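Omission of a single protein chain aside, the complex is shown with its protein chains in their original locations.
We call the chains A and B, going by the order they appear; numbering starts again at 1 in every chain.
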Amino acid sequence: MTKSNFTRRGVLRTGAVAGAGLSLPTIFTSSASAFTNEPQGGSVTLGFNVPQSGPYADEGADELRAYELAVEHLNGGGDGGMMNTFSSKALRGNGILGKKVEYVTGDTQTKSDAARASAKSMIEKDGAVMITGGSSSGVAVAVQALCQEAGVIFMAGLTHSNDTTGKDKRANGFRHFFNSYMSGAALAPVLANAYGTDRNAYHLTADYNWGYTTEEAVKDSTEALGWNTVAAVKTPLTQTDFSSYIAPVLQSGADTLVLNHYGGNMVNSLTNAVQFGLRDKVVNNKDFQIIVPLYSRLMARGAGANVKGIFGSTNWHWSLQDEGSKAFVRSFGTKYGFPPSQAAHTCYVQTLLYADAVERAGSFNPCAVVEALEGYEFDGLGNGKTLYRAEDHQCFKDVLVVKGKENPTSEFDLLEIVEVTPVEQVTYDPNHPQFQGGSLGSCNPGA
Amino acid sequence: MDSIILQILNGLDKGSAYALIALGLTLIFGTLGVVNFAHGALFMIGAFCAVTLNRILTLSHQVIDNTRTDFLGNPLKVDIPYIYDFFGENIGRAIIDWSVPLSILFAIPIMIAIGVIMERGLIRHFYHRPHADQILVTFGLAIVLQEVIKFYYGANPIPSPAPEAFKGSFDFGALVGFDPNTIIYPYWRLVYFCFSLIVIGAIFAFLQFTTFGMVVRAGMADRETVGLLGIDIDRRFTIMFGIAAAVTGLAGVMYVPINPPNYHMGMDFLVLSFVVVVVGGMGSLSGAVLAGFMLGILESFASMREVIDLLPGINQIIIYLVAIIILLTRPRGLMGRRGVMED
Partner (left out) sequence: MFKLNKKDLRTLIIVILLALFAPFLLNPFPTDSALAQFNAGYPDLMQRFVIFGIFAVGFNILFGLTGYLSFGHAAFLGAGSYAAIWMMKLLTMNIIPAIIISVIVAGIFSLFVGWISLRRSGIYFSILTLAFSMMSYQLAYSVLTPITGGETGLQPKVNDPRLLDGALAEGAIPKANLFGLDMSQSYDMSLGAWSFTFNSGYYIAAAFLILSFYLSIRIFRSPFGMMLRAVKSNQQRMTYTGLDPKPYTLAAFVISGMYAGLAGGLLVAMDTQAGAERMFWTASGEVVLMTILGGVGTLIGPVLGSGAIKYMENIISKINSDILHTWFAFLPDGLENVIVAIIYPFIGKGWHLTLGLLFMIVVIALPGGLVEGAQRLSRLFKKGKNKSNENE
């Protein structure tokens, strides 16, 4: 407005600008609160950041169902699910610290960049005080680092790589899911039992971080029991047809094939391996066997009948008969009509654990929450007695060794539990070589 | 020696998939000149034709089995496909078992229809638009098709096994005198290989020996002149588009037993199919087929343990590396025609 014009509209406009100026005292800056996104008013917002597009979209959808269920239970709706079996009784079904739980959702696309953009929008726009979810280690590590910077808590969803609580661990991040090392440690004795101690294993490994840590873990634990590793071949993430990797396996004299693959890679490599008739072969007078270190129900569904009789490990399974699992399966199954997956379970539990930690700490302040979760021991959430270790923010609990079921009764009934490996057997030192190179730093409340 | 034969076999098999997809693309892209980013989606839809037929055949009614319980402790509901009621359980089971080969019959009319509708409704208006517009509209179409499939079938791969008769593998090595178990080859992959040879042969014969094919070939070379001769080349191009869609769709149908289909499998093959067509040379059908088999075989060799040990990561980049080398040594790919898509 360089030239003055005293028309009626001009005056009105000037008046409006002045009026806006008068309301300036309501200006506040973000440093007014003690930590990032301190909940104001009667509600608290959690950010559920799951893959909604891309290959893991179905897994993300299941995670989201679990989150919605957890929110319902925290706000006092439904039958309360695992809140009734949880060893801590701090949660009373009146939200968290009396504040009603609200949530926002985002799409990670299973890409680090998209996941961080989505998490940032939750933090910056929606005022989320905790971010959770995800279906791969790349995303988990990226979002965990972001939450550390921004000063909010990150409760990891499905992430199995050692790195998440190893070289890339962060003080604001927590993982309930198990990891590669635990898979190896739990599987090896069962495998030795079932297939003997003089096996020759051939590894096919997805050529990225998670694949490396899984291969290392399984190799170490099986070799310790007397197995011999014939070869370990890396396969590209983008590979869809694994025939040229699987065909040479028999030539090598191996009698066991370990598929360190996840998601679509695993579905395809297992399908191809069965196609090549590997399981009908006899090598070194032993039946040829295939092993999949990390199982998920969605992958088992994708591979169909090919999973029958194949060993693997999983974090949790709905056929567990403890009170916590039963309660969770009941409320999830009643609401959605089918049993929950392990991804759903870990996400549900993470939400409850966060809410419980806030209640016990009496504050949403990330540092208070970190303190409440570190070294926390609990029970009744489906995996027996569990410890959130203070040194690396990793949960230590029993690990399930499972096998593809021979006669499934439904499309969800694909795995059967072979053994529940006790927690002592999968516990490792925080400075174990597979986990070196990281440091937690200290908690960051932001603001 | 045996491992080299093994990888040639694997490569032929991979290559037959590449060649079929590239053949469809080169009909649309290399000859009609449309940059069709929805080509991967056609492959994917072909695969889901097989899934859909399987779903139709297994349409079921539920029977309550009181002797077993489901996960919530209620009596188990068992699905009984209607087809068992119609034909008895044994025949019904056999029909479902053979659903993938049966899908060929189901997919041909559907894919031709999709191709014709696509050409008539959309692509035809883009023949004279810049390539940029063609990219945007076909990419948009690809996303839409993909999302529709995801909406109905979910994002998870859907297992679609081959008929029981084609499961497992046979010992090719023992047949020709090598030690047992050194060269094994799954039956279904052999079927796929033969199938692709038949389809490729049929397309070549069709273009080479029929009047229709002759006119189309003439139209590809010089559309205007053929039009001046009073021939309705547009209608023939529509049919060619339908045929291209059918070829690509059939490649998808037969692929499902090899790898379970999912909604984004088209995008996984999209880049690859463009690379194959361009390496083969624009406007050349035989170039596309040749490049498909060649890249398939080279990819298989690059995944050998001995090769990876020598050059770590070579299996990650082989296709692209070969593409670069060929395009630098042969300006128009293996057998490209001058002046097609060079501006």
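A few comments on the model shown:
Simple rule for what comes next: a residue touches a chain if its C-beta (ideal position, glycine included) is under 8 Å from a C-beta of that chain, and two chains touch if they have at least 3 such contacts.
A quick note: this is a predicted structure, and the numbers were derived from the prediction, not measured.
In the complete assembly, the contact with the undisplayed chain comes from B:Gly140, out of B:Gly88, B:Gly140 or B:Gly201.
Per the touch definition above, the residue from A:Ala61, A:Leu74, A:Ala201 or A:Val267 contacting the chain not shown is A:Ala61. Although one chain is not shown, part of chain B still touches it, namely residues 35, 125, 129-133, 135-137, 139-144, 146-148, 151, 267, 271, 274-275, 278-279, 282, 312-313, 316-317, 320-321, 323-324, 327-328, 331-333, 341-343.
In the full complex, chain A touches the omitted chain through residues 20, 23-24, 26-30, 52-53, 57, 60-61, 103-107, 111-114, 116-118, 120-121, 124-125, 136-138, 141-142, 145-146, 148-150, 161, 163, 168, 207-210, 212, 234, 236-238, 438-439, 441-444.
In the analysis below, only the chains that are shown with their structure count from here on.
Averaging C-alpha coordinates per chain places the centre of chain A 35 Å away from that of chain B. On the side of chain B, the complex with chain A involves touching residues 2-3, 6-7, 9-11, 13-14, 17, 68, 70-72, 76, 150, 154-159, 161, 167-169, 181-186, 188-189, 257-260, 262, 264-265, 268-269, 299-300, 303-305, 308, 315-316.
Chain A makes touch with chain B in their complex at residues 53-58, 207, 231, 233-236, 238, 240-241, 243-245, 247-248, 250-252, 264, 267-268, 271-272, 275-277, 280-281, 283, 298, 301-306, 318-319, 329-330, 333-334, 338-339, 409-410, 412-413.
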